[in-house]
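What follows is a short report on a single structure.
Here the complex is missing one protein chain, while the rest keep their positions.
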Amino acid sequence: MDQDARDRIAESFAAQTMMATLGAELAEVAEGAVTITAPILPGTRQQQGFGHAGLTFSIGDSSAGYAALTMLPLDQEVVTAEIKINLLAPARGEVLKAKGRVVKPGRRLCVVTSEVFAVDQGVETLIAILQGTMVPVPRS
Amino acid sequence: MDQDARDRIAESFAAQTMMATLGAELAEVAEGAVTITAPILPGTRQQQGFGHAGLTFSIGDSSAGYAALTMLPLDQEVVTAEIKINLLAPARGEVLKAKGRVVKPGRRLCVVTSEVFAVDQGVETLIAILQGTMVPVPRS
Amino acid sequence: MDQDARDRIAESFAAQTMMATLGAELAEVAEGAVTITAPILPGTRQQQGFGHAGLTFSIGDSSAGYAALTMLPLDQEVVTAEIKINLLAPARGEVLKAKGRVVKPGRRLCVVTSEVFAVDQGVETLIAILQGTMVPVPRS
Partner (left out) sequence: MDQDARDRIAESFAAQTMMATLGAELAEVAEGAVTITAPILPGTRQQQGFGHAGLTFSIGDSSAGYAALTMLPLDQEVVTAEIKINLLAPARGEVLKAKGRVVKPGRRLCVVTSEVFAVDQGVETLIAILQGTMVPVPRS
C-alpha cells in the first residue's frame, strides 16, 4: 500500500466521531487486513460490567470495512450493507482488538470477516466473529 | 407486565453505561416488545456525518434483548448469542428509534428481531432490520 | 403485475431443477411478495425424520429471491448475495410454506425476508425466519 492509500484510511477513520467516543485506534493497516483496538472504558459497558456488544460490533464492523477499503480505488468509500456477529465470550479485560479481513473483494460487493479478541492481563481470548458485506460508494 | 418486571428492565438498562454514552433511552416496554431511542449525537457519527452503524446496532440489539427479557422470570438476564443487521439507508436525522420484538420465546433461546427508524424533521424512515438470538442466563 | 412479469417468474422457477427435486411449487406471486410451497418428501428429511433445514432454506431463499424479482425490470435476474436463517421449530407435518417479502427494493441491492411455516394436519406453525440480500444481475 502506498502512502495515499494509508492516508485515505486514516482520514476516514478520524472523521468517524464514534471511534473517538469509543477510544478506538487504527492499529494496523495492510492490504485486505485492518486491526482496530479499543479500551473497555467505564462508559462502554453492559449491565454486568463487561464491554458492551455495541463496542465489540463497532470495532469489528469498522475493521472489516476498512479492510475492504484498502482494496478499492482512492475515489471510493465503503458502507456496510449487512453484517452478522456471533458473540463467543464476555468482553472481559482492558482492551479489545478487532482484526478485519477481506474474503472476496469486488467492485459491487466485498465479503469480509472480523475476529474480535479481548486482552485481559496480556491474555488474548477470541470473543466474537463477524461475517458481512461491504458496498463501495463514491467518496463524498 | 407488573411493576417488578418493569423495574428489572429499567435497572438493567441503567446499568449499561454504553446506553448513557449514546444518550439512549428506554421509550416503551411491553411484553415481548421494547422501544429504545437515541439522538444522533456529535460523537456517534460515521465519516459522512450520519449516525454510526455501531449506534444503530447498539440500540437495535438492546431493544431486541430487552424484548426477550420481558418474557423471562425475574431471576434471569439475557445475553446476545448472535445478531445480524441489514442496513437499508443512512441514519440521517435527529433521533433513532429501535423497536425490538420477540418472534419465538424460549427457556434456552429466544429469537428476536428489531426495526430501527431514523426520525428526520418528524419523518420516520426504516434504516435497519436485525434478526438474532438471545440466551437467558442467571441474573448476577 | 402484468402477465409478462408473471411469466418471467414462472419461467425462472421452472428452470431451477432443484425446485422440482424438492417438489416445490410457486403458490402465489404478487408485487414484492411470493409464496412457495413444498411437501416434506421421504427424500428431503433430516436424521430425526423432520424436514431438512436445506429444504426450509431452499424455499425460504427462493421465495425471497422471487419476491425481489417481481420488483425488477424484465431483463434482470436476481442472485442471493447473503441470507441468514433462524430455525424456530422442527419442520413437522405434510407441507412447508415460505412467504418471501421485499423490505427494501433497490437497483443494486434488495433487502428481503421470508417466513417459513410447517402445515401439520391443517395447523400452521412458524418454523423459520430468513433475512437477506438479493443482487440484480442481467438476465442471461
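A few remarks follow.
By letter and in written order, the chains are A, B and C; residue numbering begins at 1 in each of them.
Please note the rule applied: a residue touches a chain if its C-beta (ideal position, glycine included) is under 8 Å from a C-beta of that chain, and two chains touch if they have at least 3 such contacts.
Computed from a predicted model, the values in this text were never measured in an experiment.
Although it is not drawn here, the omitted chain touches the following shown chains in the complete assembly: A, B, C. When the missing chain is restored to the complex, the residue among A:79, A:95 or A:111 that touches it is A:111.
Seen across the whole complex, the unshown chain contacts chain C at 12-13, 15-18, 20-22, 42-48, 52-55, 57-58, 61-62, 77, 79-87, 140.
Contact between chain A and the absent chain runs through residues 84, 86, 88-89, 103-104, 111, 113, 126, 129, 131-133. Along chain B, the points of touch with the absent chain fall at residues 81-82, 84, 108-109, 111, 133, 135.
Rule of thumb we're sticking to: only the chains that are shown with their structure count from here on.
Rounded to a whole number, the gap between the C-alpha centres of chain B and chain C is 29 angstrom. In terms of their C-alpha centroids, the spacing between chain A and chain C amounts to 33 Å. For this pair, chain A with chain B, the centres built from the Cα atoms lie 21 Å apart. The set of chain C residues that touch two or more partner chains comprises 84, 111, 133.
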